[in-house]
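Okay, so here's the structure we're looking at.
With one protein chain withheld, the remaining protein chains of the complex are depicted in position.
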Amino acid sequence: MSVSAHEAAKPGKGFRLDLKTAGPLLALILLVVLGYSLNPAFLNEGNVTNILTRSAFIGIIAVGATFVITAGGIDLSVGSMAAFIAGVMIIIMNWAVGAMGASIWTVLLGVGCSLILGIGAGFINGFLTTKAKIEAFIVTLGTMGIYRSLVTYFADGGTLSLNNGAREIYRPVYYDSFLRIPYPVWVFITVAIIGWVLMNRTAFGRYCMAIGSNEQVARYSAIKVDRVRTATYILQGLCVSLATIIYVPRLGSASSATGVLWELEAIAAVIIGGTMLKGGFGRIGGTVIGALILTSIGNILNLTEIISNYLNGAVQGVIIVAAVYLQRGSLSARRKKAE
Amino acid sequence: MSVSAHEAAKPGKGFRLDLKTAGPLLALILLVVLGYSLNPAFLNEGNVTNILTRSAFIGIIAVGATFVITAGGIDLSVGSMAAFIAGVMIIIMNWAVGAMGASIWTVLLGVGCSLILGIGAGFINGFLTTKAKIEAFIVTLGTMGIYRSLVTYFADGGTLSLNNGAREIYRPVYYDSFLRIPYPVWVFITVAIIGWVLMNRTAFGRYCMAIGSNEQVARYSAIKVDRVRTATYILQGLCVSLATIIYVPRLGSASSATGVLWELEAIAAVIIGGTMLKGGFGRIGGTVIGALILTSIGNILNLTEIISNYLNGAVQGVIIVAAVYLQRGSLSARRKKAE
Amino acid sequence: AQDKIKIGVSIPAATHGFMGGLNWHAAEAEKRLEAANPNIDLIIVTADGPADQASDLEDLVSVHQIDALVVLPFESEPLTEPVRAVKQTGAFITVVDRGLTDPSIQDVYVSGNNTEMGVNSAEYMMTRLGDGDNIVILRGIPTVLDTERFDAFMATIEGSGINVLDNKFANWNRDDGFEVMQDFLARFPDIDGVWAQDDDITLGVVEAIKQAGRESEMFVVGGAGMKEIIKGVMDGDALVPVDVLYPPAQIATAMDVTVNHFVSNGPVTGSYILGSPLITKENAAQFYFPDSPF
Partner (left out) sequence: MSERADLAVPPILSAHRISKSFGDIPVLFSIDFDIRPGEVHAIIGENGAGKSTLIKILSGLEQPTSGTITYQDKTVVLPPNGEAAALGIVVIHQELLLAEHLTVADSIFLGRELKSGFFLRLGEMRDQARAILDTLHVRIDPEARINTLSVADKQMVEIAKAISQDAKVIIMDEPTAVLSVAETTTFFEQIKRLTAQGVAIVFISHKLDEIMELADRVTVLRDGQLIATLGTENLTPDSIAQMMVGRELSNLYPPKHEPDVDAEIMLSVRDLAAPGISGISFDLRRGEILGFAGLIGSGRTAVAEAIVGLTRKSGGSITLRGNAVEFTDVSQSVAAGLAYMTKDRKGRGLLLNVGLQPNLTLMTLRKHLRRGFLDGKSEEQALERAVRRFDIRARDPSVPVGKLSGGNQQKLMLGKTMESEPDIVIMDEPTRGIDVGTKQQIYHIIAALAAEGKAIIVISSEMQEVIGLSHKVLVMRNGRLAGQLEGAEIVEAEIMRYAAGIKQGGNDERISA
């Protein structure tokens, strides 16, 4: 027996896969057309820059969330984690200004602390889920409450504001541009590219998918499941920290209202992008588009008057559901045709 | 050959299962001890009645959520669905009072509408998930926004208030008691018992578990997967409607602030109770205890002044995580001993 | 401890700047009043929503057996009955800020005034702008008090010829204020004034205007009395020339009055309307509390 019955790869297969990633893109394009037709100002350079810059926060966090969700976890704490990190950053920078005056070092100190806090917070989530074996939903619901409370406590119920001197130095990180693209967008692009490479071109990404798809198989395949899973939460924490680093110079403040519902937006971006909530399957590209879709919906609603303000949430809901339906729908239609 | 070398069923098996349900109960008991030691008034009849009555809302909704989650779904829309149903109920009852005066019929009309709306809303969620094949997370995130917006719209940004005449008639449904137990608690008990029977003593419950555990198995066993899944959402809608029916007489109003975050509380109650977020395995008894745990935490925080109000959320978070850890922990300790 | 007079204070949780300030003032007043009056115990509880607040009221009665209640209702209508239930236990009732639908329940009413706030803001706009000028409005969260402010504002500028380009919700949140203002700036080339209604929103709006470099075209009117804003008004900031008071300290006033009911001999009843005066460069100093978090 020597003849192997392989047939040539099905034609159109690669195309179909492409379409799967193209689903969210299609939805985004339709949204852009809608936005432009409602108000041509939608495509002004200024407005486009605004949308991109804004999506950076949710987008960066959502890239991290893609890993967590792909590996079968969930992180509800990201929004309050951002608020907490922002708060502590501000406290530390203000203290540093008091101790040694405002300088670039103040800002670097703040950034350093932010990174450490993000990694630490991610590690705590990961540790509690993997070692203490508590459901991720409960762990991160708990830490969500804890971080939110702590920032409220630190701010005495009010707002923590960055010292003006430090703020002047830090401000450009949000407001300035390189090649006419604001720095936050550069950070977003970088995070997205690194995330994409990690997910699709490294063993780590493959492990995340394997764990999310069947934890037992991963274990039997010599994958250190707990370690990889913890790493996804740390990665998530790191992404939150990066998002916070570009967030703080924007308004120079943090309060209990900072980052409220970011977790929901981040998860929504991930899922709109085609990643499955049950895990096993992650698409960084889709996530980026998902974040852009969410931000664009908010922007479009602000650019038009035809909808009662009270109904913003409803329109948002309808568009999200429709966008997801559209990609799934267009997909299965194509698939049917292919068969 | 007739001898089979199977080992006898492992001893302690039944015991172990019992412990699994006992986990949340243990956590609740510890919480009660904590509450009593902080303030003996915790166990006053009045306070116990208050806790039970309050847990009725979340508890009833969580019973429905247990089915949805067991069958592998999720429903984020319950909180805004409750607000929406409450709003529409009030509008209809007010209209009825205007048209034909306040009477018991007004209230019954409201109750009837509530039931229809709940079932309808559940059906919409179920239909979009099963037929349009959109992820439950997205569908219910969408309907969550839609219902919340609609109630804001109907209330014109303010509060919808029930006509006083109708309110007088309706009031006892929340405030009166039978055998010293308030009606809402009776409703909760009834829903919990029916839920338990449904889950454990009917084919429907088995189907939910089978679908959540392995959809293909369910399908190959001639189970109408889509229908069962839709039924879980309808059941959830019905539970929301029941919770709303006992909620409206409490405050006699509905606004955009009604039912905010109930979805998170309901899901938390379900998971604290030992049901798995990934589906396949549901415990109604656990859910009831989970709801009691959540309500008790809130109550205990009001019993004492030792903790800054700003830190309420943190304490809540710590207790939830600790409670879940405790039940899992005590469980695995026992398991080890049994081996 | 049994013979202490217990006063329950039920307020919304510190979810945004104004409420944060309110929480701070409440906590400060508790410290001050308990130190001054050893027989008084104040118990502050915070709520995340109307239903939650109703539960808090139940707990204050059933667990703490309070002798008096100071309450800032989350919403007026849903909390009327629960407060009435507290009243029926014989407690002394002080209502703050948002009145109940049945004013006969309360013994004392301490209030800011949402309507007046809207009116004062509008009247200031009318002093600066006239026929054909354009303004945009950033609103809070869709709730009763937002609607009251908005309706009063709109009624006041009615007929002035000032053109309201659009209004959007910014949720009493700096980030939302920033983003909504960015979008207004992208959409409208000619804006002469902004009513931001709240100082948190104002801070976001100011950043957005600075980012667009359009500081010289317009001015912003906020509200509440946040210390940063008041400082700016004192220093003569052209972009935010005034503020409209909506004092978070009103809770402290209410607590003072309620404690007075128990410690002084004279009767304590009636209404204490603090009003929403316009804060200008001239009178700003008297509203400036540098130690408050708000």
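As written, the chains take the letters A, B and C, and residue 1 is the first residue of each chain.
In the analysis below, contacts are C-beta pairs under 8 Å (C-beta built on N, C-alpha and C of every residue); 3 or more make two chains touch, one makes a residue touch a chain.
This is a predicted model, so every value here is computed, not measured.
Asks: With touch as defined up top, name the shown chains that contact the chain not shown.
Replies: In the entire complex, chains touched by the missing one are A, B.
Asks: Touching the left-out chain: which of B:I74, B:M93, B:A192 or B:M209?
Replies: Considering all chains, including the one not shown, the answer is B:M209.
Asks: Of the residues B:I223, B:A254 or B:I272, which one touches the chain left out of the display?
Replies: Missing-chain contact among the listed residues: B:I223.
Asks: Where the complex has a chain not shown, which of A:S103, A:S177 or A:S213 is the residue touching it?
Replies: A:S213
Asks: May I ask which residue of A:A222, A:L261 or A:I306 touches the chain that does not appear here?
Replies: A:A222
Asks: Residue by residue, what part of subunit A touches the chain that was omitted?
Replies: Against the missing chain, subunit A presents residues 1, 4-7, 9-10, 13, 197, 201-203, 206-207, 209-210, 213-214, 216-224, 280-281, 338-339.
Asks: For subunit B, which positions touch the chain that isn't shown here?
Replies: Given the touch definition above, subunit B has residues 1-9, 13-14, 197, 201-203, 206, 209-210, 212-214, 216-223, 280-281, 339 touching the missing chain.
Quick note on the criterion: only the chains that are shown with their structure count from here on.
Asks: Taking each chain's centre as the mean of its C-alpha atoms, which one ends up farthest from the centre of subunit A?
Replies: Comparing chain centres, C lies farthest from subunit A.
Asks: Need the CA-centroid distance for the pair subunit A / subunit C, whole Å please.
Replies: Centre-to-centre distance between subunit A and subunit C: 34 Å.
Asks: Of all residues in subunit A, which are in touch with two or more distinct other chains?
Replies: Expected reply: 152, 156-157, 310, 312.
Asks: Quick one: which residues in subunit C touch 2 or more of the other chains?
Replies: Answer for subunit C, listing residues that touch two or more other chains: 14, 23, 27, 142.
Asks: Residues of subunit C touching subunit A in their complex?
Replies: Touching subunit A: residues 14-17, 19-24, 27, 139, 142, 166-169, 171-175, 178-180, 182-187, 200, 203-204, 207, 211-212, 228, 292-294 of subunit C.
Asks: Provide the residue numbers of subunit A that touch subunit C in the complex, in ascending order.
Replies: My answer: residues 39, 41, 44, 46-47, 50, 54, 152, 155-159, 161, 175, 250-251, 253, 255-258, 260, 298-299, 301-303, 305, 309-310, 312.
Asks: Within their complex, state which residues of subunit A touch subunit B.
Replies: Within the complex, subunit A contacts subunit B at residues 74, 128, 132-135, 137-139, 141-146, 148-150, 152-153, 156-157, 264, 267-268, 271-272, 276-278, 308, 310-318, 320-321, 324-325, 328-329, 332.
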